[in-house]
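Of the protein chains in this complex, one is absent; all others appear in place.
Going in written order, the chains are labelled A, B and C, and every chain counts its residues from 1.
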Amino acid sequence: MSAADQRRACAKLKHVLVERPRRSNGPDQQVAGTGASRRTALRPHNDPGNTVDLNWSDSEERFRSEVRAWLAANVPTEPLPSGDSREGFAAHIEWEKKLFAAGYAAVSWPEEYGGRGSSLWEWLIFEEEYYRANAPNRVTQNGIFLLAPTLFEYGTDEQKRRILKPMAAAEVTWAQGWSEPNSGSDLASLQSRAVRVDGGWRLSGQKTWCTRGSFCDMVFGLFRSDPDAQRHSGLTYFMVPLDAEGVTVRAVERLDGDEGFAEVFFEDVFVPDTDIIGEVNNGWKVAMATASSERGLSLRSPGRFMATATRLIDLYRRSGCSDARIRDEVIRAWMDAQAYNITTLQTVTRMLDGQTITAESSLTKIFWSDMDVRTHKTALDILALSGELDEEAPAADSGGAWLKGYQFALAGPIYAGTNEIQRNVVATRVLGLPRK
Amino acid sequence: MSAADQRRACAKLKHVLVERPRRSNGPDQQVAGTGASRRTALRPHNDPGNTVDLNWSDSEERFRSEVRAWLAANVPTEPLPSGDSREGFAAHIEWEKKLFAAGYAAVSWPEEYGGRGSSLWEWLIFEEEYYRANAPNRVTQNGIFLLAPTLFEYGTDEQKRRILKPMAAAEVTWAQGWSEPNSGSDLASLQSRAVRVDGGWRLSGQKTWCTRGSFCDMVFGLFRSDPDAQRHSGLTYFMVPLDAEGVTVRAVERLDGDEGFAEVFFEDVFVPDTDIIGEVNNGWKVAMATASSERGLSLRSPGRFMATATRLIDLYRRSGCSDARIRDEVIRAWMDAQAYNITTLQTVTRMLDGQTITAESSLTKIFWSDMDVRTHKTALDILALSGELDEEAPAADSGGAWLKGYQFALAGPIYAGTNEIQRNVVATRVLGLPRK
Amino acid sequence: MRFAFTDDQLLFRDAVRDMLKKECPPGVVRAAWESDNGRSAKLWSQLAEMGVLGAAAPESMGGLEMAPLDTVLLFEEFGRAALPEPVLEHMGVAVPILTACPPSPARDAVLRDACTGAATLTVALSATPHVLYADSATHLIAERDGAIYLVAAGALGLTPQQSVDRSRRLFTVTFDIGEATVLAEGEDAAPILAAAFEHATLYSSAILTGLASTMIDMGVEYASTRKQFGKAIGTFQAVQHKLADAFLANQFARPVVYKGAYALTHDTDVHTSVSMAKAYASDAAIAASESVLQTHGAIGYTTECDLHLFMKRAWALARAFGNSKWHRNRIGHHVLDDGPADARL
Partner (left out) sequence: MRFAFTDDQLLFRDAVRDMLKKECPPGVVRAAWESDNGRSAKLWSQLAEMGVLGAAAPESMGGLEMAPLDTVLLFEEFGRAALPEPVLEHMGVAVPILTACPPSPARDAVLRDACTGAATLTVALSATPHVLYADSATHLIAERDGAIYLVAAGALGLTPQQSVDRSRRLFTVTFDIGEATVLAEGEDAAPILAAAFEHATLYSSAILTGLASTMIDMGVEYASTRKQFGKAIGTFQAVQHKLADAFLANQFARPVVYKGAYALTHDTDVHTSVSMAKAYASDAAIAASESVLQTHGAIGYTTECDLHLFMKRAWALARAFGNSKWHRNRIGHHVLDDGPADARL
C-alpha cells in the first residue's frame, strides 16, 4: 500500500466514522465515574452487530435459565459411581435417558435426530451449566462428540436416521476404536484388515484403548481395506456391533482402577456395506474430520474447566491454606480457564463466520490438557497429606475426586493425539517449519 | 547373588562392624538433646577416612583464610569496567597480573607453571572465596580453563614451558576459536583449512564467536588438515597469534553492548608445527578433552552460583519485597546453588578416586545454565520497574549488574554446546537411548 | 455474543501495518537507537497523517473518537515493528486522559495539537518511576498528589535513566508546580488517572503480543534456513516444539488482550480483564524472547542480529505497569476477594 493509498484508506475510515450513528450509550457503555461520555467501538454503519460483543442475548439468557433450573432439579445429589465401571455405566445410562427425555442430550443437533437445534453459543451455555452443576460425565460422549460430527458430514441420510437418535437417547452406546497395539501416535500404520465379501466386508485384527468398550454396544474405527495402499490410503471407516459374531472384548483396567478401556479382537467379522461411513478407502479423511472435532471445540468445552477452577477456588478457601504460592497457582488455574473460554469465543465466532478450524485445534488440545494437569496438581498440593486418599477412604475430600481427576487429567496429554504430535503439527502446519 | 551369598555378605558386614573402632564421638557427633550417644557412619576399619566427610581440613581452612584475607585487601572497591570492552580489558589485565603475583592466578597448576600446586578441593575453596569477594571476572579464563587443561593432557613439554606461565601471568591472552559461521552446534562440520607447507601449515577460513577476540593476543581452534577426511576426522588443533600476517579480527557487539565477540579471518596464515597441540588430524579428540573441561568442572565452579544466590538474597532483603512467590524463587535459587555445590563435591571425589567424568558433564552444563537464567530473572522480578535500567542509569541497582547478568546468563544455554545438544548427549550416551 | 473485529477495525490495522512494514523496518529502529532522542526521523508525522495519534480524541478536536477496541490492534502493530515512538504514552495514555479531562483552553489546544502531531505528549503516572521520551516531548501530562497537570517541556528538569532498550529514553523528571496547569483534580481526576493506568497496561500488553509475534516469525525464519548436521535446524523436534510453545503462549495471549480492550471500551470487568492481558502477554513475550534467542544461538546474542531490538523492548514492557506476578495477584484479590492489591508494582 503506497502512502497515498494509506491516506485514502484513512480518509475512507474517517468517512465511515462520520457516517455512523453516534453515542447510542446504554448504561453499560458509561465509564463509571470518569464523567466522560463513552463511545461504542467502531462499527461499519451497515452492520451494527459486527463487532466484539460479549453479552448474551435475551433468548440465550432464557436458555441458560431453563438449563440451570432443569439441572438443579434433576442432577443426582449423590455423585453416581464411575461411568467407567460396570454398575456406574448403567447408572449413567439412566441419567443420559433422563437428559434425552428433557431434550438436553445433544442440544445442537436438529430436532429430528433428538436435538433441539440450538446454536453453537447455546451449546457453550449448556456445557457451562452442565459442568457448573457437577452433572455426571457423559458416557455417550464418544458417540455424540466423536462419531456424530462425522456422520453429519459424511453419513448417508439412512445412517443418520438410523443411528443418531438412538445414540442421543443412550439406547445404543458407542466406543471408539482408533488405536491398535502397534499404532498409537502413528495412526496411519493401522494393520487391522477389511476384506471385501458379498454385500459387505470381513474384519480381522485388534483395536485397543476403546473407551468403555466393555460396556458399549457398538464400536467405530478404521480398517485397512486396500492392503496394497500405503499408510493413509486404503483405509475404510466402519461401524461394528460389539456383540457381532467374531468380536471379542477384553476389559483393560485404567490407571485409576476402573475398567475404562477395552481391547477388541475381530475374527472374520461381517459388516454390511451400509455400515461404512464415507467412501471405501477414504477412511483417513473421514476420520481426520472426527479427530479434528475431538481435539477442537466439541470434546472439551470451556465450561468444564471453568467449573474445575471454581471447585479449586472452593477447595482452596475451605482448606484454610495460606500459602501464597498455592494461591498463585489457584489464580492461574482460574485465569487459564478464562483464557480458554475467551479463545473459544473467538474460535466459535470464526466458525460461525464460515472459517474452518484445522491445525490450530492442536493449540487448543495442548492448552487444555496441560492446564488440566496443572489444576489438579494444585488441588493435590492443597490437600497435602490427604491428597493420596482415593474414593474409598472415608477421609478423602470430595470423595477423592481430585485424585481421580488428576489421574484422568494425566491422560489428556496422551489421548486424541499426544501433545508431542500436536506440537509437531503446530510447528509444521501452522508455523510452516520444514519437515525434513 | 544367591540367598546364601547374601547371608554371607551380611555376615561379613557384621564382622566388619564388630571389628571397627566404636564411638569415637567428637562433639559434632552427638545428637544434640536426644540424650542418645551417636554412631559415626559405617567405616571400613582399614580406612577411617573413606566415608562422607564434609569438613574441610585444617590446612584447607588456613588456605581459605589466606585467600579471603588477600582478596579483602586487594579486590578493587569499585567494580572494574566490563572486561569485554577495550578499556575494561586493560584494567582486568592489571588485576590478573596482581593475582598472578600473589600466586592466585591458577592455584591448581604446578608451581613451575605459575600455580601453587593446590588440590582440587583448594581450587574449589579459592573459587568460592573469589566469587564471594565479588572479584573481577577472569578475562584469562579461556586460556586458563579451556586451553590449559588440553595442554596439560596433550601438550609437549616445550609447549607447556613456553605457554602456561605467560598465560597465568596474563602476559599472553587467549581467545577460543571453535565456531565457524556454518558450524555452531555441528562443530564437526568445520571448513577452515590447514594446508601443509615446509615447516608448518597455512591456515585459511573464518572463525566466529571468539570471546574477547578483539583484545587477546592468541587464538586456538580446529582446522581441517585433511580435506578428504569426513567430519570428525582430519582436524588439527592449532594455536595462532592474532597479529600474525594474514589474520584479520573484526569485533562483534554482544547483546549487552560490549564487544565481547570477534570474527577472525585467516588468509594463508603460517603456523609452525610447534604450534599444533596433539597429533595432526587428531584435533577432534584433543578438542573434546577441552570441551569436556568447559562443560564440566572447571568453567563454572559452585562458588560462582553460591555468590550469586547470596547477592540475590541480599537484593530480596534490601528491596522490602514481600511477595511469597518471589521469596520462593529466592529460596529455590539458594537451594539450586547448594545442590550444585553438593553434586560438585561428589564429582570431585570421583575424579580424585581416578574416575573420569565424560558425558555426565552434560547434566552439569544444563543444570547451571538453566539455574543462572532463573536466578537472574528472579532478580529482575524483584527490581520490577527498574529492572530495565542498565549500568549507565543513575537509578540502576548494583550498577545494572542484574540486567547485565541476565543477558550474560542467557548465553549459558547456548555456548559450550547448546542445551539441546547436551540433552541429546544425556539421552544417547548416558541413558543409552537409540540414535537412529 | 461475537468475538471478532469489524472490517473497518481490520482495515485501519492493515493500513498501519503496511505503513510500518514500509517505513519502519528494523533498520529504522536501529537508527533510532543511535539517534539523539531514541526516535525515528519521520514516523511521527506519518502517524499523525493517518489519524493514529489522535485516534482516541474527540472529533471536535480533530480526533477519530475511537475506543480501545478500535485501537488495540494498532498497538499490536507498533509492537510488531518495535516502533521507536512514544505512541503508548501519547495516543494510548495522554490523549485519553486529555479527552476525559474537563474542556479548557489549555486542554483543548494541546489536544488539537496532539491530533495533528504538532504536540508530542508523554506522561508521568505516580505508579511508574520513569518518564519516557521526556527530552523530545513537547508536553508532559503528570499525576501529582492526585491531580492532573499539564507541563510544557521547557519547564522540566530531566535526569536520563538508560534502559536496556535504547529507543526507550527514560528520565526521572522534576517540575515546579507553579509552572504547570491543572487539568483536573480531586474526584474529577481520580477516575481518569485510574483509567489511564488501565489503558497503559492494556496497550503495553498489545505491544508485547506484537513483539512476540515478530520474534517468533524471526525464529521460524531462522530455523527454516539455518543448517546444521546437514539439515535445517527447524526440522529438529526440540527446535520445533520450542517455537510451537512460544507461539501457543502468544496465541492464547492475544484474544485475552482483545478482551481487555473490550472491557475498557465498555467499562466492564476492567481490572481483571486488563490484568489477564498483561499477565499473559508479559509471560508470552519473555518466553518468546528466550525461545527465539535459543533458536538463533550465538548470532541472536549479538546486536548485529535484529532480534535484540525486539527482545529488549519485551523485557522492559513485560515489567512496565506491573509484571505478570503483580497482575496475577491483582486478579487474585478480585477472584478470591482476599484483600486489596499490592501498592508496589
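Everything below uses one rule, namely that contacts are C-beta pairs under 8 Å (C-beta built on N, C-alpha and C of every residue); 3 or more make two chains touch, one makes a residue touch a chain.
Bear in mind the structure is a predicted one, so any value in this text is a computation, not a measurement.
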Revision key, fill the gap. Omitted chain touches shown chains A, B, C
Review point. Out of A:Glu60, A:Asp217 or A:Asp381, which touches the unshown chain?
Key: A:Asp381
Review point. Of the residues listed, A:Val249, A:Ala287, A:Ile326 or A:Ile366, which one is in contact with the missing chain?
Key: A:Ile326
**Study point:** Of A:Asn182, A:Thr248 or A:Gln355, the residue in touch with the unshown chain
**Key:** A:Asn182
Revision key, fill the gap. Touch with the missing chain holds, among B:Phe367, B:Trp402 or B:Tyr415, for B:Phe367
Check your understanding: List the chain A residues touching the unshown chain?
Key -> 179, 182-186, 189, 208-209, 252-255, 257, 261, 320-321, 323, 325-326, 373, 377, 380-381, 383-396, 403, 407, 410-411, 413-415, 418-420, 423
Revision key, fill the gap. Hidden partner sits against chain C at residues 236-238, 241
Point to revise | Where the missing chain touches chain B, by residue | key: 1, 3, 6-7, 9-10, 12-14, 16-18, 22, 28-36, 38-44, 47, 49-57, 60, 121, 313, 316-317, 327-328, 330-332, 334-335, 338-340, 342-343, 345-346, 348-350, 353, 360, 363, 366-367, 420, 423-424, 426-428, 430-436
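By definition in this document, only the chains that are shown with their structure count from here on.
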Practice item. Among all other chains, pick the one whose mean CA position is farthest from the mean CA position of chain B. Key: A
Point to revise | Centre-to-centre distance between chain C and chain B (centres being mean Cα positions), rounded to whole Å | key: 41
Review point. In whole angstrom, how far does the Cα centroid of chain A sit from the Cα centroid of chain C?
Key: 36
Exercise for review: Mark out which residues of chain A touch at least two other chains, giving numbers and ranges.
Suggested key: 328
Review point. Listing for chain C: what residues touch at least two other chains?
Key: 239, 325, 329
